[in-house]
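Apart from one protein chain that is not included, each protein chain of the complex appears where it belongs.
For chain A:
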Amino acid sequence: MPDVTITVDGRTFRVPAGTNVVDAARMGGIAIPVFCYHPRMPAVGMCRMCLVQVGMPKLDPATRQPVLDAAGQPVIAMLPKLQTGCTTPVSEGMVINTKTEEVQFAQKGVLEFLLTSHPLDCPVCDKGGECPLQNLTMQWGPGQSRFDYNDKVHFEKPVRLGDLILLDRERCILCSRCVRFQDELADDSVLGFDLRGRNWMIISKSDPPFASKFSGNTTDICPVGALTTADFRFKARVWELHSKPGICTLCPVGCNLTFDMRHDQLMRVMPRENEAVNDIWLCDKGRFGHRFMAHESRLTVPLIRHGDSFAEATWEEALTLVAEKLAAVQSARGGNAIAGLASPRLSNEDLYLFQRLFREQLGSNNLDHHLGSPDDGDHDDLGGLLSVGKGSNLAELGAGTTVLVFGADPEEEAPLYQLRLRAMAKQGATLIVANLRPTHLERSAMLRLRYNVGGELAFARALVRELLQRGGAERLKIKQNGLDALRKQMLALSAEELAATAGVTQAELTAVATALLDAENGIIMYGAEARSAGAVLVETLGAIAALSGKVERANNGLIALLPGGNSRGALDMGVRSDARPGYSLLTQRGIPARQLWHAARDGHVRALWIAGHDPAASLPAAREALAAAEFVVVQELFMTETARLADVILPAASVAERDGTYTNAERRVQRSRTARAPHGQSRPDWQIFQDVAQRLAEMVVVPAQRIAAEAPKAAKGAKGRSEQVSAKVVEPLRWDYLTPADVAAEIAERVPGYAGVTYEALTATGKPGMWGRQVNEAVFYDGTSYENTEGIGIALPSIITDGRTTLSLNPRPAPVVKDERPLILMAQPLAYGGDPLLRGSLLERQIAQPAIVISQSDATKLNIQTGDRVRLVSAVGELSATARVVHDLPAGVVMVPPGLPGLCLGSIQTGPRTRVSLVKVVV
């Protein structure tokens, strides 16, 4: 847009045309007070706080030219009344006065009216200290009110808008920021206005009340203390809090947040601005779901099993015992008899040292970050290989971008993406959502596609075929192989048949292909539902990205929504049985998690180390295996089911109790810092791994030659990708890291793609944030701190850009299902599912009830109603629970939320998609 010249309070400067007066004045460093206006939302002009005097150059009606005065200056015609700055766009030559007597009189008047029924209870108000109403009253308000206390209108307070948010009607100034946030940004129209005049109030319209995953954000943007969270209510005053920068590890978005601490206690969690990740928002899971760190069930001391009970031990005793036992197993049966699982919520430093400990110190490749449940699926390499790449910033994308969300429910799997994708769509991006069942995000899509159950592969293949026909091969600039085979196979398929299998029309497929091809940038996001269809689908999605030329560049590629906060980091760090850090495949592979439990039960694996995972809670096979194993170490926050089966339990520090880096779904590495001292005697995971490794180094002579030989051999052309591993001189094993920064420095040196990702580099904040406690900022938009002074992270380049990696386009055959049972059982990803980290939080009440979710048509066929007892029978087991009949599930699909108590999904699953039959249990 062209710039226009405006004059604000005598200062003349240029701003983009179309900017509103408030933002324009701010660009010139002049603050106009606002309550209702928020730059992330369209202006409504409700609060009247931004009244300014506006004048335009007078135009000669005949010539349409500005009339000039005697001095040659344009004559300014002031508008007869004050204008609201937020709804007035600037125009050429506009003159704006913000400090005249008239304006000040209006501002004082507005504030006096806003305060007529304000209870003035700032000393007990949670917003006090960061309240725009306080600030604006101090700067622009009248010194005194003409209203008597006794004339104030009183309301019942507080009003519960939902489980999490409370409304104080006396403080509310009815700016509608919360209503507009829910309507326009979150697309959860759960708030609204009720009544009129003095009784005008905010209400929740939904059932259950305030049913939104983003409700906490309304308290941030509330310019007064009207909306407060039940989580922080009367906990502390805001000036007492120390904001410690952290990263949320509860989902793969990796939102930047601050742990607001008073001394050593977590008082609240607030978002930290990062335009490229979470902007200024935070979902309720991240905001309220961090109460686990001070939960009473946290482990505080190392425990050693004595018979049937555990006895407290010192770290020295526990670590020595672990090292001795592992060394004994190692020397008696070799490294292959030892296996380890590390949770994807651990940091990169932990995961890197975990694989070092196993590969280098124990000589074992039996390690994984999966749980070892049938649900796991294959390791998602493509999400790293074709990740969105260096310099990506979803916030900048709009028109010219196509996003294909395939088989994912971002609201449940990675809630913040719901806001991000909606914001992109609002800026003009083409959002296409293809799913088996309706999702919340779908409502914002330009094009929504519903494929048949089991038809997603046909859908993806039809797209590949379409792209190939439209010259996809010419757009392939990356190193690849298998294009001819792919072309041959795809063109052999009939387009009509594919479309029919997929359940979408040819026109829809053409529209998706056109949207992808016409767009400058293209992103394909896929989630649990897509991954459950197997690696072949993900590879086909990779082929779609490659054939439409949407790889290798910034803002182009795949975003995989994986479970856990740092799954991508775990894959990058090589916590898997078949590859070293940086996806370099191994020739000599270990036992993957999926086969681990059988191997352990059969005695091939004698010792197990489980860090942060709880397989025993959901997998009967794991419980058996753990009981059968000779020695089990569990490194955990809580006394889990798995921990109960352990021989040694090591208490680990939570994310807020240690430094670490985490890699999010877009492969952005971000640093989280220590916010509090470790709980009890718990220690950071990386330190525990190092402590054991140091002891092992003294006991075991590591077969160094074998490890040295392993490196150059690594995976030539395996899976079609070749890796040139430079024959490095193998340095002697060192275990002398003092801080996680030392580990990060080694990761930067050794892990491909992580070059330059040091703690110093991660501290860079890029351009200064738009928000936060900067000069005059608090009085400007609102009082809550968003400032990010501790680094916005580093986006890693996608692996394919390293010039050595080759993308395999070789088509794989579609998986064949032999089971004849009629229904497909899938795990239902839920934000408030059985995540053990939600313990102690207010969200515990919102955790889904254990139920088997059945489609309406299947239920009608079997005469099942919600609440009936039903039984699922698969090839390996049975599961009975109450049924919940839903309308939006296609026939033939049954879903069960994983990880809920009393509903052991793992006992009947044979894979991510299990064929089951459904029986109604007649009581």
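Note that a residue touches a chain if its C-beta (ideal position, glycine included) is under 8 Å from a C-beta of that chain, and two chains touch if they have at least 3 such contacts; residues count from 1.
We adopt the following convention: contacts and distances are computed from a predicted model.
J.: Report the protein name recorded by UniProt for the chain absent from the figure; options are "NADH-quinone oxidoreductase subunit I", "Molybdenum transport system permease", "Sugar ABC transporter substrate-binding protein" or "Alginate export domain-containing protein".
T.: Going by UniProt, the chain not displayed is called "NADH-quinone oxidoreductase subunit I".
J.: Can you say which of A:R64, A:R146, A:R196 or A:H887 touches the chain missing from this structure?
T.: A:R196
J.: Which of these, A:P33, A:P119 or A:G503, touches the one chain of the complex that we don't see?
T.: Within the whole complex, the residue contacting the unshown chain is A:P119.
J.: Which is it among A:R14, A:K205, A:R237 or A:K920 that touches the chain not included here?
T.: Only one listed residue reaches the unshown chain, and that is A:R237.
J.: If the missing chain were put back, which residues of chain A would it touch?
T.: Where chain A meets the chain not shown: residues 119-121, 123-124, 128, 149-150, 152-158, 196-199, 233-237, 239-240.
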